[in-house]
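Here it is, the structure, as structure tokens.
With one protein chain removed, the remaining protein chains of the complex are shown where they sit.
And now, subunit A:
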Amino acid sequence: MKKTKLGEFEELVLLTVVVLQEEAYGVEIKRELEERLNERLSVGSIQSALKRMEQKGFLTSEFGEATKKRGGKRKRIYSATPYAHRVLTEMKDVRAGLWASMPKLAYDLKII
């Protein structure tokens, strides 16, 4: 957690990869995320996040099948490494901890 930084967008992409499992390739990840975030994303942003995380060791990838729709080009299926799972869990814990220790006052104030 200390050394390797996972950006906010990268985290989202990584989670999407974990969610999509066998289906986690570029276009699908983009589609899924666009749906969830409700905004348009560019291929470039997804690709650069994927490549960066691959270099950092969060992701591994292998070629999948080629379809006619892709002009005969193969997909690259991404999967999260155990290290990525660990980091994701850690981050979730940190966030949960932070949420838990948020003073009640703020909550109360919001109600009024």
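Following the convention adopted for this analysis, a contact is a pair of C-beta atoms (placed from the backbone, for glycine too) under 8 Å apart; a residue touches a chain by one contact, two chains touch by 3 or more; residues count from 1.
Throughout what follows, contacts and distances are computed from a predicted model.
From the set "ABC transporter permease", "Aspartate carbamoyltransferase", "Peroxiredoxin" or "Cytochrome c oxidase subunit I", the protein name that UniProt assigns to the chain left out of the figure is "ABC transporter permease".
From the options A:R36, A:R70 or A:R95, the residue with contact to the unseen chain in the full assembly is A:R70. Of the residues in subunit A, those that touch the hidden partner chain are 25-27, 30, 42-45, 47-48, 51-52, 55, 63, 66-67, 69-71, 73-76.
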